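Worksheet: the structure to be examined is printed underneath.
All protein chains of the complex are present and in place, except for one that has been dropped.
For subunit A:
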Amino acid sequence: MSEKLTFQYVISGDDFTRAGEASSSVKNKLKQLGVDDAAIRKTAIAMYEGEINMVIHANGGMITVTISDTVIEMILADQGPGIKDISKAMQAGYSTAPEEVRSLGFGAGMGLPNMKKFSDEFQIESTPGVGTTVTMKVFL
């Protein structure tokens, strides 16, 4: 493909069980485009963790995915409470997720570490009281 493709998803903040729909949609689009399976898996996992985080912590937000010949870029922006201590939040096992989320099998403090692990480039900016923006890239 010579042009960039951009997709935008509004992530609803109130329905935990619907989290993953945007990631599934991106996964299907990447499959249709014939993107390599390993890159699809990385993108799907990184984005799903981000989606879950937005639902759990930020009352939803917006995800913009841009696909070009060389890179898949995901920008996850929310207007949630922000993260006070990013280095702490990046530690595997550190979590502020509520009990109901833990009982569904999430909230183990693996979200941000997984997002970093499965993307080739990971950037996070957060301002308490304003929101958080995560930018992830998977190179093709």
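The rule we apply is simple: a residue touches a chain if its C-beta (ideal position, glycine included) is under 8 Å from a C-beta of that chain, and two chains touch if they have at least 3 such contacts; residues count from 1.
Convention: contacts and distances are computed from a predicted model.
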Name under which UniProt lists the unshown chain, selected from "Branched-chain amino acid transporter permease", "Molybdopterin dehydrogenase", "DRTGG domain-containing protein" or "Putative heme exporter protein CcmB": "DRTGG domain-containing protein"
Candidate in contact with the missing chain, chosen from A:19, A:35 or A:89: A:19
Residue numbers in subunit A that touch the chain omitted from display: 16-20, 23-24, 27, 37, 41, 44-45, 48-49, 104-106, 108, 110-111, 114, 117-118
